[in-house]
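Sending over a structure as structure tokens; questions will come in a sec.
Omission of a single protein chain aside, the complex is shown with its protein chains in their original locations.
As written, the chains take the letters A, B and C, and residue 1 is the first residue of each chain.
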Amino acid sequence: MPLTDTQKRLVRENKSDFSDLKTVFINCTLKASNQGQSHTETLMRDSMEIMEKCGVAVDYIRAADHQVAFGVQPDMREHGAKTDDWPEHIWPKVRDSQILVLGSPIWLGEESSICRVIIERLYAHSAQVNDKDQYIFYGKTGGCIVTGNEDGIKAVSNTVLYSLQHIGYTIPPQADCGWIGEAGPGPSYGDEMDDGSRAGFDNDFTHRNLTFMTFNLMHIARMLKDAGGIPAHGNQKSQ
Amino acid sequence: MPLTDTQKRLVRENKSDFSDLKTVFINCTLKASNQGQSHTETLMRDSMEIMEKCGVAVDYIRAADHQVAFGVQPDMREHGAKTDDWPEHIWPKVRDSQILVLGSPIWLGEESSICRVIIERLYAHSAQVNDKDQYIFYGKTGGCIVTGNEDGIKAVSNTVLYSLQHIGYTIPPQADCGWIGEAGPGPSYGDEMDDGSRAGFDNDFTHRNLTFMTFNLMHIARMLKDAGGIPAHGNQKSQ
Amino acid sequence: MPLTDTQKRLVRENKSDFSDLKTVFINCTLKASNQGQSHTETLMRDSMEIMEKCGVAVDYIRAADHQVAFGVQPDMREHGAKTDDWPEHIWPKVRDSQILVLGSPIWLGEESSICRVIIERLYAHSAQVNDKDQYIFYGKTGGCIVTGNEDGIKAVSNTVLYSLQHIGYTIPPQADCGWIGEAGPGPSYGDEMDDGSRAGFDNDFTHRNLTFMTFNLMHIARMLKDAGGIPAHGNQKSQ
Partner (left out) sequence: MPLTDTQKRLVRENKSDFSDLKTVFINCTLKASNQGQSHTETLMRDSMEIMEKCGVAVDYIRAADHQVAFGVQPDMREHGAKTDDWPEHIWPKVRDSQILVLGSPIWLGEESSICRVIIERLYAHSAQVNDKDQYIFYGKTGGCIVTGNEDGIKAVSNTVLYSLQHIGYTIPPQADCGWIGEAGPGPSYGDEMDDGSRAGFDNDFTHRNLTFMTFNLMHIARMLKDAGGIPAHGNQKSQ
């Protein structure tokens, strides 16, 4: 949706220089682009727009549009998979970005299967190190955007944020946001309602959490980049 | 709330004899009775009323009104606790009931601390056996009722139902129900709204799930009692 | 591994007639057969052998050997997927079996992405009903087998068993089993060790839980089949 007035003002009044930062947003909807609109994307676009207007270079990947192989190795073509879009189309963007945001729909209260594919493939790189002999994800920061029609934002964020910190990401305060409706089936985020309004667009809580998450990701990424990452003592692989 | 027309009809048309069954409902709200109304109780009462009108003997315990000690032994007074209401006030009702329903509010997306106390105390009895040398909870059936104002019905039910089956309960289909509102803070179940209505009372999904859970608990309890519990082969402790 | 002496005796002394029951085991390892051995399969085979020797007709599916489309519809070829092995190769076996056992490895403490694919595809059928107007999974019973090298049996079982009961399966007591090693990386189930033994094969706890799970699944399936499923009152879809 269009940025709220508060979001517009915060972007306008932002004085930090984020212009050397890169972010990749990976949408883990089960639907490829030819299978319909993604409600999760609708919400992710708000965070992307705030970052872009603050100078961050933003990439967006809809995972279902790619052939990402199952497995826990960096390139599954070397392990029996016929095709694998991960090593050339997705991994380089993750590797080169200071910020990663995973978006996921909720199915049976949990993240999508494609979200787990992405987590497994990130994990596949956990044996690699940066030039300070730390896990390769050290110095990066991550967050999570979740949509569903009934229940499970926290359960999904739990899993996603835990996985990211486990492989080396730093998690800023309040690094998740999402939208669900009242208990039970109902409209998904952004669906047009009978009165012409769109589901969730007037939810101040969702907008506020998205705003907090987005700025906190940029602040922590700024701080980590300025510090040259996390000091390399007590956290190096060969020790 | 008063039973819905469908619930009233289902009670009226029920032909099964459930009059020899006992159920205990344990409400795990953090508030003792002198600390205010429990929204979880408001929803639990609907399931209790359906069971009572179908002939089941129903007990209700508000755990926060008792001094239940922390620990994983059947009587914590024998292990250093000054007081412990569990062995005399709560355990006998659980032991003698064919059905157990735990009710919990949601805090930070999870069950309440008191709900975990109850789970830990149930687990304390997992070394005991019935007269067929099976864990003492074999032949019993369990369910779960959850309320909150934003998110987490499934996450709480996940944990509660897993714990119950782990110690020996049989879990019927769709053995949980609950109510939450749209993402973000807001009214709790049963709160009076500006228009005089009460939050969640018109939620067909919640009523339906509560109804399914309630009848499935009675059906499975009936089936298990008629069969004399679960056949004792391949599941006896001494083996 | 070969059945233990206790398992052999329990099979020999079994007096229940399970010969009209069908079970499908779905292994959710990330590896297709051409990508190596599945440690999860090694453990699943024990449960399969017990069931077979008790007369149950057992099917085994290694999900990674099939092209199962992402999505939440019964046949994703009608929704934009090029191929989808689910509707013809997997679903009929699930539909016709009284028992379903999902096997999953653990990755980052959770079930595999392929396990979530299977759960999503099962969920896709939750709008269908049986001839008593109940959800199509009513009257079936389900369990879960988990292996990993460090941590997460209960977390995976939590999710799998919750999902199964949510769509209509009945969960027997102690319906999960698994093996993990001590905290940290290490051998996986069945790996050959330096001393020629195989990891986990001497773990009495794992064997016992597998045995309990397997017999309880057969007992509950027997009970449900003899009763003609779960009585149809208070749990029918059109109500």
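The rule is short, and it goes like this: contacts are C-beta pairs under 8 Å (C-beta built on N, C-alpha and C of every residue); 3 or more make two chains touch, one makes a residue touch a chain.
Just so it is clear, the model here is predicted, and its values are computed rather than measured.
The missing chain, though absent from the view, touches A, B, C when the full complex is examined.
Only one residue from C:W91, C:W179 or C:F215 touches the chain missing from this view: C:W179.
From the set A:Q73, A:S97, A:N158 or A:S188, the residue in touch with the chain omitted from the display is A:N158, counting the whole complex. Where chain C meets the chain that is not shown, the touching residues are 108-109, 151-155, 158, 178-185, 200, 203-206.
Chain A meets the missing chain through residues 6, 10, 13-16, 135, 137-138, 154, 157-159, 161-162, 165-176, 208, 211-212, 214-216, 218-220, 222-224, 227, 230-231, 233-235, 239. As for the chain not pictured, it touches chain B at residues 30-32, 34-35, 64, 70-72, 79-81, 107-114, 116-117, 119-120, 123, 159, 162-163, 166.
Here, only the chains that are shown with their structure count from here on.
Counting the residue numbers used at the interface between chain B and chain C, over half appear in both copies, so the two copies meet with largely the same residues.
Distance between chain centres (mean CA atoms), chain A to chain C: 32 Å.
Chain A and chain B have Cα centroids separated by 37 Å.
Separating the CA-averaged centres of chain B and chain C is a span of 27 Å.
Shown for chain B are the residues in touch with two or more other chains, namely 154, 158.
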